[in-house]
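Then we have chain A:
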Amino acid sequence: MIKVLRMEFVFNRRQLAITMAIFSIYFGWMANRIPSPRAFLVLTSLMIGLAIPFGILGREDKFKTASLVCSLPLRRSSVVLAKYAMSWITIGLALIYAIVLTAVLPFARIPLGEILNPKSLLISLAMISLLFSFILPFTTRFGLIGIIIFLVSTQVLGILLLVLGQILGPALNPLRMVIGTAENGIRFVLDHPSTSGFLLTLAASAVVLNAVSFFITRVLYARKEM
Partner candidate 1 sequence: MKIIVSNSSPDPIYEQITRQIKAQIINGELREANPLPSIRKLAQDLQISVITTKRAYEELEKEGFIDTVEGKGSFVAMQNKELLREKKMKLVEDKMTEAVEQAKFLGISFAELREMLTLLYKEKD
Partner candidate 2 sequence: MSNAIEIQGLRKEYHGFTLEDVSFRVPQGYIMGLIGPNGAGKTTVIKLIMNLIRRQAGEIKVFGLDNLRYEPEVKARIGFVYDTPRYPEDLRLKEIAAAIAPFYEGWDRSRFTALMEEFELPFKATFKKLSHGMRMKFSLAVALSHNADLILMDEPTAGLDPNFRFELIEKLRSIIQNEKKSVLFSSHITTDLERIADYITFIHRGRIVFSAAKDELLETWGVVKSAGDGIRPADIPGFRGYRRTDYNLEALTSDIATARRNLGPAAVYDKATLEDIMFFISKGTGHD
């Protein structure tokens, strides 16, 4: 396992470096611009959740090193496990990085306590898990092209909903309903009191999302033809 992890890190290190560089610019900018810790939390999590799988999987697809990796003496499931492990190590580092930047940068306007507490961290992890656990199996099955198609189709869907909303009138506007629901959902989670039950639920959902995602990706990767 260590061997595979090490190999994945070495193979992807340039991508990781670039991702970290982008993060520092982004976090720095956000820490300066966004006074609301909640917004910072949500945006950071979104960014990490999207960037990590893209950055890491995009490379393998681009250079097609999958045939090399799958010719080595290891099981495909080890490769998938290593991808998850590497991703989460990177996510952890990115989070620490974001927090440190916020603490250190002189122009940062977010009080550290607002983000460095269990509830905020767990919410962040849950959100990252939500994105990450969907994107990874999706990219495994459809490749980077699949992600692009997915993004494009969500845009298209958004436009359709917008048009539908114009037709149906403000009361039944589906796009607004979707966005409204999402907003309410996020707000609910952010406002929820920090009971241990709540924290536990957050942690559990993060774990479950990752576990299900892992099993699905493992099957998809095992079937992948190279």
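The rule is short, and it goes like this: contacts are C-beta pairs under 8 Å (C-beta built on N, C-alpha and C of every residue); 3 or more make two chains touch, one makes a residue touch a chain; residues count from 1.
The candidate set was assembled so that all candidates are chains of the complex that A comes from, given by their letters.
Just so it is clear, the structure is predicted and the values come from calculations on it, not from any experiment.
Candidate 2 is the partner touching chain A in this complex, chosen from 1 or 2. Remark: chain A residues 3, 6-7, 10-12, 14, 59, 63-65, 67-68, 70-75, 223, 225-226 touch candidate 2 in the complex.
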